[in-house]
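Questions regarding the structure given below will be posed in turn.
All protein chains of the complex are present and in place, except for one that has been dropped.
Moving on, here comes chain A:
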Amino acid sequence: MIAILSDIHANREALSACLDHADRAGATRFVFLGDIVGYGADPAWCLRTVMDRIAHGAVAILGNHDQAVFARGTRMNGRAAAAIDWTRAQLSPDAAGFLRTLPLEHVEGDVLFVHSDASAPEEWRYVLGAEEARRSLDASPARVTVCGHVHVPRLFGLTATDKCTAFSPAPGVPVPLPRPRRWLAVMGAVGQPRDGDPAACYGLLDPAAAELRWMRVPYDVEMAAAKIRGAGLPESLADRLFLGR
């Protein structure tokens, strides 16, 4: 069982709740799907935790917020840029150096892990609808693509007659990804959900059964929000955690 954690965004409370949950659920592999930092108040702790898991066999890939820490001139909106400037000051040279080592994608069996649209991972394009999903699927031979970046759970599939279809998964319900069809799964966010449900979201992929679950894990939102305010980060980054927007 592979646990997939995307868009942690320096939310320590959400990350530790999801890791606890995944450990209890029997996850043996961990894939961090990018955007470990940005927006939230605990970038150092979250990075240390991810690096620790990597030392035990986990895999992490790069997200646009992770990249923005070391690559100047990344396009970002004001709040996100403010959070990145703040984040940069929090990180040790080691942690910042670690971010530079992250790859843009990772392949495991017939599954491709990537932060955003796989047709041009460094462009950081969102996979919002069937058209973008098709572009991403067309660019890769992998049967299943798993990405994040959008913060809203979604599943796209290519049908027998090559139509691209969309589906909104229900929390915790195993969704089969039958072979030989091709699928693109968009994970929800661990640290900043935007689908109206404030609970943290991560994925559990059972490669043998070809089943994927989008798990929802309640966590201490109050604490995560209080830390964002305490750090002097934009208020709206704290407020949105309560709404999941």
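Here is the rule we use: contacts are C-beta pairs under 8 Å (C-beta built on N, C-alpha and C of every residue); 3 or more make two chains touch, one makes a residue touch a chain; residues count from 1.
One rule holds in what follows: contacts and distances are computed from a predicted model.
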Task: Identity of the absent chain, which is to be given by its UniProt protein name, from "Nucleotide-binding universal stress UspA family protein", "Fumarate reductase flavoprotein subunit", "Succinate dehydrogenase" or "NADH-quinone oxidoreductase subunit C" - done: "Nucleotide-binding universal stress UspA family protein"
Open item on the list: Which candidate, A:77, A:101, A:161 or A:236, sits in contact with the chain we can't see?
Closed with: A:161
Task: Residue among A:25, A:107, A:120 or A:173 that touches the chain left out of view - done: A:173
Open item on the list: Which parts of chain A face the unshown chain closely enough to count as touching?
Closed with: 155, 157, 159-161, 163, 165, 167, 169-170, 173, 175-176, 178-181
